[in-house]
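For this depiction, one protein chain was excluded, whereas all remaining protein chains were kept in their positions.
Up next, chain A:
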Amino acid sequence: MFAYYMDLALRSLKRNPVLTALMVLAIGLGIGASMTMITVLHVMTNDPLPERSTHLYTPHLDPLPLDYSHGGSGIDPSDNLTWPDAMSLLRAHRGVHQAAMAGGTLLALPVQSGLQALYAAGRYTTADFFALFGVPFEYGAGWSAADDTAGARVVVLSDELARKLFGRADVVGRTARLGELDYRVVGVVTRWDPAPQFYADSTGSQFSDIDTFFLPLSVAVNEDLPVSGNESGWGDDEKTGSSKRGAAMSWLQFWVQLDTPAQVADYRQYLINYSAQQKALGRFQRPPTNATLFGLMDWLAHQNLVPNDVHLQLWLALGFLFVCMVNIVALLLAKFLRRSGEISVRRALGARRRDIFVQLGVESALIGVAGGTLGLAIAQLGLWSVRHRPGDYARIAQMDPSMLAGTFVLAVLASVLAGLLPAWRACRVAPALQLKAS
C-alpha cells in the first residue's frame, strides 16, 4: 500500500511541478536557516570534555569588600581567585586532582635560523593540570609538585609549537626560549583544544584560543610574566601593591576533580568554612555562604558565552520556518482541495477516510524529504558563511551526524505537521456531492 501511495504522491507532485517546487523551496529555506542557527548554538553549548565534565568543578569565593561595585563594566572580579586563596585551596588538597592556572602570551624564538619570532599563547599552571584534564602526552610528561615549589624553569609544549620552534616534535630535554627566559622542555602534548576553552579567563576568546605551552605558575609569579586574562584589583592595596601575590587582586582560575556526590558536598562545606575563617581573620567582608562550587556545564551557562546576536538570529530563523510552514499549509490545502474529484472517486470505490489521510500524509512527507535535502544544502551554505564571519565561534561551526539526522527529522516533521490540517480537510469532502457536481 505504501508503495502505491508513493506512486500516487509522485504522480501528483509531477502534475504541478511549479507548485511542488515552491513548496520544496519554502520548506528548504526555512529548514536551512533554522538548522544553520541550531547548529551554531549546538556547537557553542557543546560539552568541551565529554568524558570528564561531570567530575570537574570550579570553586568561587567572594573576597570583595562590602562597598565594592564593579559598575557597568560587566566583569566580576570574584569570577577569579587571588593568589593567596588559590594557594590555600591547592595546599588543602581536598579534591582528587586540582590545579590553579592563568593564561599568558609570550614571545617565542625559533631555534631554527631564519624564522621570525612569534607570539605563543599558553598557560601558567600547577603540576596536577595534566592529570586533572587528561591532557594527552606525545613525548615526556608534565612536571612534579616539587618543580612547582622550586619554581623550576620547565615547559610542556604543544606539538604545533614544538614543530614551529624546533622543526620536530621529539624535543624533550631541549631548551626553549620564551619571553626573556630559557626553559627545559619536559613534555610535548598532542593537539588538545577543548572548545570552548572552559578553564580560561572569561574575557578571552574561548572558542578560538588554543594553548601552545604550559609552564609552572610559580615561575610566572616569581618572574612577573604577563597575564593575558583579566586582573582585577580592589580596595587599598598599598601594602601588597598590584603584584600577582597580592591578596586584593583576582586573576587565577582554579579547577578541581571530585568523583562522588559526597566529595562535592564536602568541598562545598570546605569552601564555606574557609570563607568563614577568612572573614574571622578580617580579610573577607561578605557572607561566607557566597562561596560556591560550579560544575563545568553550570559554569559555562553562568558565563553565558553565547552572544545575544546568535540568540536573535536563532529566533529569526525559527520565526521564518514558522512563516514558511503556514505558507505550506495554505498551498497544500489548495492542492488537496483541487483534487476533491479524484478523492471522491477513490472514496466511492471503497477507500476509507483513513486511507485518504495516509495517502495525503505520504505526499506531504515526500515534500518534506525533498525540502530536507534542499535545507541541508542551504544549511551547509549557511554554515560556510558563518565560518567566514568575525567572532571567535565561527571556526567551530560544523555539522555533526546528529545534526545531519536532525535536519531530516525536522524537515519531515514540519511538512507532515503542515500536511495534517489540509489532509484532514480533504478527506472530509462529501463524495456524493462532488461526484454529482462534476
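As a working rule, a contact is a pair of C-beta atoms (placed from the backbone, for glycine too) under 8 Å apart; a residue touches a chain by one contact, two chains touch by 3 or more; residues count from 1.
The working rule: contacts and distances are computed from a predicted model.
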According to its UniProt entry, is the unseen chain "ABC3 transporter permease C-terminal domain-containing protein", "Tetratricopeptide repeat protein", "ATP-binding cassette domain-containing protein" or "Imidazole glycerol phosphate synthase subunit HisH"?
"ABC3 transporter permease C-terminal domain-containing protein"
From A:Leu10, A:Ala92 or A:Ala117, residue that would touch the chain that is not displayed
A:Ala117
Looking at the full complex, which residue from A:Pro136, A:Gly167 or A:Gly319 touches the chain that isn't shown here?
A:Gly319
Given A:Leu10, A:Ala92, A:Leu107 or A:Ala280, the correct residue touching the omitted chain is A:Leu107
So which bits of chain A touch the chain we can't see?
19, 22, 26, 29, 33, 67-69, 71-73, 107, 116-117, 119, 180, 308-309, 311-313, 316, 319-320, 322-324, 326-327, 329-331, 333-335, 337-338, 389-391, 421, 425, 438
